[in-house]
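Just passing along the structure, written as structure tokens.
One chain of protein is taken out of this complex; the other chains stay put.
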Amino acid sequence: MTVTADMLDTYPKDLGGIDRAALIACIDACLECAQACTACADACLSEDMVAELVTCIRTNLDCADVCAATGRVLSRHTGYDANLTRAVLEACAAACKACGDECGSHAEMHEHCRICAEACRRCEQACRTLIAALG
Amino acid sequence: MTVTADMLDTYPKDLGGIDRAALIACIDACLECAQACTACADACLSEDMVAELVTCIRTNLDCADVCAATGRVLSRHTGYDANLTRAVLEACAAACKACGDECGSHAEMHEHCRICAEACRRCEQACRTLIAALG
Amino acid sequence: MTVTADMLDTYPKDLGGIDRAALIACIDACLECAQACTACADACLSEDMVAELVTCIRTNLDCADVCAATGRVLSRHTGYDANLTRAVLEACAAACKACGDECGSHAEMHEHCRICAEACRRCEQACRTLIAALG
Partner (left out) sequence: MTVTADMLDTYPKDLGGIDRAALIACIDACLECAQACTACADACLSEDMVAELVTCIRTNLDCADVCAATGRVLSRHTGYDANLTRAVLEACAAACKACGDECGSHAEMHEHCRICAEACRRCEQACRTLIAALG
């Protein structure tokens, strides 16, 4: 979102050596993935075969919660703590991997799972890129 | 975000007479506003004059929480309940109004407050448009 | 929770004429209801008859999100805004009413719905009591 970059640009203090592009991409990927997972859980609920999608729904809900928390932590720069950022990004990458795999496994049957799996994979990759950039 | 529209397009059941454009705009405005408010609270924390910005920070935090919850409620369509949607949208519009006014009052001094105030006003308007569309 | 009262007791500024007992009860009811709704959605997912519980799951998820946001807003006192508090409490009462009714309608069949419906009704009542106390 444009606003993510705009807010980062107007942060009043030094951001340290952070990779700004990787940070912006990861915040946006987290918010996108959280939305996709919330909507995918609901779309799965509306499928006639919902009984076969319960693991997918649960993974969607976890991934939405972890991505939302990660997007918030990454949006803060005051009193930055690399260890905490890294632990949160690892949890987020794990949630996105689990949800991307689960949604991906029935992506051919449900278009919402295909789109959600792609959002999960983008977010997992954005988390791993940012972890690498943290050094 | 593109994904918001894509997820709505792939919802497997009928969406009723919902105004799709207004719904997508409102979900995206909620997520954008939540990010702007989270980042603005943090930017205010880093200002030397933080002691004069404590009301702004508090309003930012409330607005971020209410917008995030509203974005989630709006991303669900199964078992839709217009009364609940309306009450949540009213709370979100109130939070955005309060935060837009507060941030707007020092928009000339802090660029992050100016950007955040605009996000709040867009979100308040998007909520009101969707409330009107609910009939 | 004991911590809710302890934190309120140590707030460093004046709390205005707030009804402390009603505030503490409402914060705790919101957190309890959010937990019950999150767990009830998951328990419904694990029922063999999940296909008949999709409206319940959706209502649970909404109620959990709105209660969590409300619990946070109520935990803040700096720069207090009665209009925003009231709007958020109204939305929370509406979410709890919807979920209490839905869970209550199959409380005899599912014990988790019975317990969750009670948590919803306690929270709805706590919200209404606090709204009345706001004057």
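Details
Letters A, B and C name the chains as they come in the text, with residue numbers starting at 1 for each one.
Throughout what follows, a contact is a pair of C-beta atoms (placed from the backbone, for glycine too) under 8 Å apart; a residue touches a chain by one contact, two chains touch by 3 or more.
Please read all numbers here as calculations on a predicted model, not as lab measurements.
Listed by label, the shown chains that the missing chain touches in the whole complex are A, B, C. Which of A:49, A:87 or A:132 touches the hidden chain is settled by the complete complex: it is A:87.
Touching the missing chain, out of B:58, B:76, B:97 or B:112, is residue B:58.
On the side of chain C, touch with the chain left out of the figure occurs at residues 1, 3-4, 6-8, 10-13, 27, 31-32, 35-36, 38-40, 42-43, 45-47, 64, 68, 71-72, 75-78, 110-112, 115-116, 119. By the touch definition given at the top, chain A reaches the unshown chain through residues 54-59, 61-62, 65-66, 68-69, 72-73, 76, 78-79, 81, 83-84, 87-88, 90-91, 94-95, 98, 102. Take chain B: the residues that touch the chain left off the picture are 41-42, 45-46, 48, 50-51, 54, 57-58, 61.
The rule is short, and it goes like this: only the chains that are shown with their structure count from here on.
Centre-to-centre separation of chain B and chain C, using mean CA positions: 21 Å.
Taking each chain's centre as the mean of its C-alpha atoms, chain A lies 27 Å from chain C.
Looking at chain A, one finds that residues 42, 45-46 touch two or more other chains.
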